[in-house]
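Removed from the display is one protein chain of the complex; every other protein chain stays in position.
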Amino acid sequence: MDKNFAARRRRDLVIAAVLAALAALAPLFVKDVYVQNILILTLMYAALSQSWNILSGYCGQISLGHALYFGIGAYTTELLFTKFGVLPWFGMLGGGVIAALIAMGLGYPFFRLRGHYFVIATIVIAEIGLLLFQNWEWAGAAMGITIPVRGDSWLKFQFMRSKLPYFYFALVLCCLAWFVTWWLEDSKWGFWWRAVKDNPEAAESLGVVVFNSKMGAAAVSAFLVAIGGAFYAQFLAYIDPESVMGFQFSLLMALPAVLGGIGTLWGPVLGAAILIPMTELTRSYIGGSGRGVDLIVYGTLIVLISLALPQGLVSLFSRAKSKGATR
Amino acid sequence: MTAQAIIQSLASGLLMGLLYGLIAVGLALIFGLMDVVNFAHGEFLMIAMYVSFFLFAFFAIDPLLSAPLVAAALFVFGAVVYLLIVRFAMRAKANAGMVQIFSTFGLAIVMRGLAQFFFTPDYRSIPQSWLGGKTISFAGVFLPEPQLIGALVSILAFAGLYFFIHRTDFGRALEATREDPGAVALVGIDKNRVFALGWGLGAALVGLAGAIMASFFYIYPDVGASFALIAYVTVALGGFGSVFGAFAGGIIVGLVEATTALVLPPSLKSVGIYAVYLLVVFIRPRGLFGQM
């Protein structure tokens, strides 16, 4: 039994390495900037969703306000860069730390809330953040911040001529988020989180400090999402509150995990790989002409998958596997 | 700031609050009945506003008159949504909460898409409704007529709902089902039928609100989003599932919004509502009137 388990863990790692290597080679074949753009976004949302999944999937605390941490990552990086000349790399880390601290600070009152009260509180706090940034003159208010062009360099993490560096960074971020999940899944934290999700009272009786578990999950999750936000800001070279902190980000972080399989290792990646290209393609091919057809397709898919496969697309794989395994 | 101004804004806050209550009560009803939050509630409102708009545009029926028609249309719509989607969402064995959230959320997105497709993203309004733009002056306080009528309709609707729940057979079945869904099956009440009717009723109430709103608010595919969050806050403030709580929650939200607008720039007026929500649930994690 133990051997099976270790073998499965190793297999996951090998699959991930192969996929990452294949993805790294993709730019050799994909020269089209539009397609590269989609790949970058796919990788970014995979990373974000993977991070969201830690708090909401594994630990079961459904957040629809993660846009807050995304925006904090973006704003910390750009405010430090434009106002104080701090390199984006430090801003990125700083944003991650600030987001994690805020997540824990909010955790104190929030984690007492149950069910819908919690979900709504997360939406509300992200809305408050959005409104505050929209009215914060020093941070550019609703006009936002344009990131000054300083020439292409890794030091300044800024590239105008080619999108490939962003692609590779997004790939690394995606791998990082996946690896962190993989690593935590078979750790004390991973078990605690799943126990808290399934039954907090029973978890408490087995020595799990429920509150600390949630705090840990919130911190890791917010940190990684903020890194994503910092990346996105550099990638866009322009930020404003709506375009880095809008509700749609909270949604776009949650959906890949939900569609792929919430609380699973592969769910977010699988979900993002299907959802993001589909979103982008429907938006550009039918979205422009058909007025809302993209939303119709997209929404229908969400309804159907959540009804037909409550455990996400990954359950298709495990179902096939368990069928093969029955004697 | 004069006393006049304060009274003025509290009065309009109160009127708006009564309307918020009416928008939210359907959500509370459905939640109380079956523990499901309809994340497409805002889109129900949006559809109601469009129905009202087209009844006006094609048949020149004033929103005030068409309100019962809109409510009836929404009743059917709500019941159909239950039968086609929610019924199946409730059967989910794994990730039940998630399935409920995202199946109704997906529906919201579809509805927005459909509205964009059929009605275009343009902003529309009903220009010459009976009430639109008129105000009544009362001791120096100006009250817009549509909101005033809206508030009256809301109070009547709540009174009717109270009567309905406590005095009719269906109302009693509704109460019984929410108290003990298992037991009602034993006495021969078809749970699915009660749920479908509950969804119909919830949607009809938001339909009523939508018809009123149509006479003084812009109508566009995303209009629901801005009211949905307020509706969730209203319902949560009142304590999920409590019909009376939605009424009180709506008034509180309206007053808080008006008060915030007095002290903060208008663009921040929602912050007050959100802050009050957080404050209330931190002190009472189950809302003001929710059972602890």
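Order as written gives the chain letters A and B; numbering starts at 1 within each chain.
As a working rule, a contact is a pair of C-beta atoms (placed from the backbone, for glycine too) under 8 Å apart; a residue touches a chain by one contact, two chains touch by 3 or more.
Convention: contacts and distances are computed from a predicted model.
Going by its UniProt record, the hidden chain of the complex is named "ABC transporter ATP-binding protein" among "2-oxoacid:acceptor oxidoreductase family protein", "ABC transporter ATP-binding protein", "HesA/MoeB/ThiF family protein" or "Acetyl-CoA acetyltransferase".
Note on the undisplayed chain: of the listed residues A:187, A:248 or A:284, the one touching it is A:187. Although one chain is not drawn, the whole complex shows that of A:162, A:199, A:248 or A:284 it is A:199 that touches it. Screening A:41, A:208 or A:275 for touch with the missing chain picks out A:208.
Although one chain is hidden here, its contacts on chain A can still be listed: residues 1-2, 4-5, 186-188, 191-192, 194-195, 197-199, 201-210, 263.
Convention: only the chains that are shown with their structure count from here on.
Chain A meets chain B in the complex at residues 62, 109, 112-117, 119-121, 123-125, 127-128, 131-132, 134-135, 247, 251, 255, 258, 262-263, 290-304, 306-307, 310-311. Within the complex formed with chain A, the chain B residues making contact are 31, 37, 85, 88-89, 92-99, 101-103, 105-117, 120-121, 221, 225, 229, 232-233, 236, 240, 265, 267-268, 270-271, 274-275, 277-278, 281-282, 285-287.
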